[in-house]
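Here it is, the structure in full.
Removed: one protein chain of the complex. Kept in place: all other protein chains.
Coming up: chain A.
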Amino acid sequence: MTKFIIRRLLQTIPVLIGVSILVFSLMYLIPGDPAQMIAGEAASPQTVEQIREKLGLNEPPPKQYLKYMSNIIQGDLGNSIRSGRPVADEIKARFWVTVELSFYATILAVFIGLIAGIVSAVKHYTWSDVTIMIVALFGLSMPNFWFGLMLIQWFAIGSWMPDWMPQMRASGWGDDWKQVILPVVTLGTGGAAIIARMTRASMLEVVGQDYIRTARAKGMGERVVIYRHALKNALIPVITVVGLEFGGFLGGAVLTETIFAINGMGRLTIDAIRTRDFPIVQGTVLIISFLFVFVNLLVDISYRLLNKRIDLN
């Protein structure tokens, strides 16, 4: 197992290098001269040249990349153009906000998705199954920026329901738990729907397997058959979806953070794109990509723990 984890860790290195090259190239893929953009339209050629020199833009790109990478390894992601503060500090301040939001959203999605999926599978073709699947279809189809706005409309500004919920998250998490609810529901609903559908499909496939009949032939009760024998097998494909969802939440929190005015990484990225603050964009994209790779690694490991058949090689 340790060997497996080490091998998987080593395998992520080429992926991370590839990601960093892509992120680095962002600077060059965007039309226009980065130095000119940083300096602004009205800047004198000397100023532009100074900035170019300062950023090392006169060096050949491979050399620039190596320098960029060596800085990253030392934890230096450059400085924000707008605020002048180190990008690492800017991200640090927002990082946990997004991770926390994604984490709660994942918990919600897993909790609701699993229960709904299991109920649907166990009572398949009954009205509860049909109802759950229709609701799941809605959950899946609603764009979350719209759903977020609707939630605000319904629960936060008192037009339909009393204004139970705050519209936005002004203070830090934990100061007011109510602030967490609407953003988490907005972000987690789509994931819950996907997990519910996945769990249902997976459970339906598993309960038709021979080993489920064997469990019944041993005299096991329906509860043991479903929750012990079937669920553990059915969870294997679901785990992948959960991991991908969590990774998706990290990147997809952009919209939710914007709607609820949450100072997370998503909003940081959007603001940086609007103000052409390239080092910040590079930094956030890099961090989110690394997180995604890491989450996938965790998925692989949990996969291996659940499914003994996956060979180490």
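Methods note: a contact is a pair of C-beta atoms (placed from the backbone, for glycine too) under 8 Å apart; a residue touches a chain by one contact, two chains touch by 3 or more; residues count from 1.
As a convention for this text, contacts and distances are computed from a predicted model.
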item	value
Undisplayed chain, where the name is taken from the UniProt record, one of "1-acyl-sn-glycerol-3-phosphate acyltransferase", "ABC transporter ATP-binding protein", "Monooxygenase" or "Multisubunit potassium/proton antiporter, PhaC subunit"	"ABC transporter ATP-binding protein"
Residue of A:P45, A:G75 or A:G219 in touch with the missing chain, whole complex considered	A:G219
Identified contact with the non-displayed chain, of A:R7, A:K63 or A:K232	A:K232
Option from A:Q209, A:T240 or A:S302 whose C-beta touches the chain left out	A:Q209
Interface with the unshown chain - residue positions in chain A	209-211, 213-221, 229, 232-233, 306-309
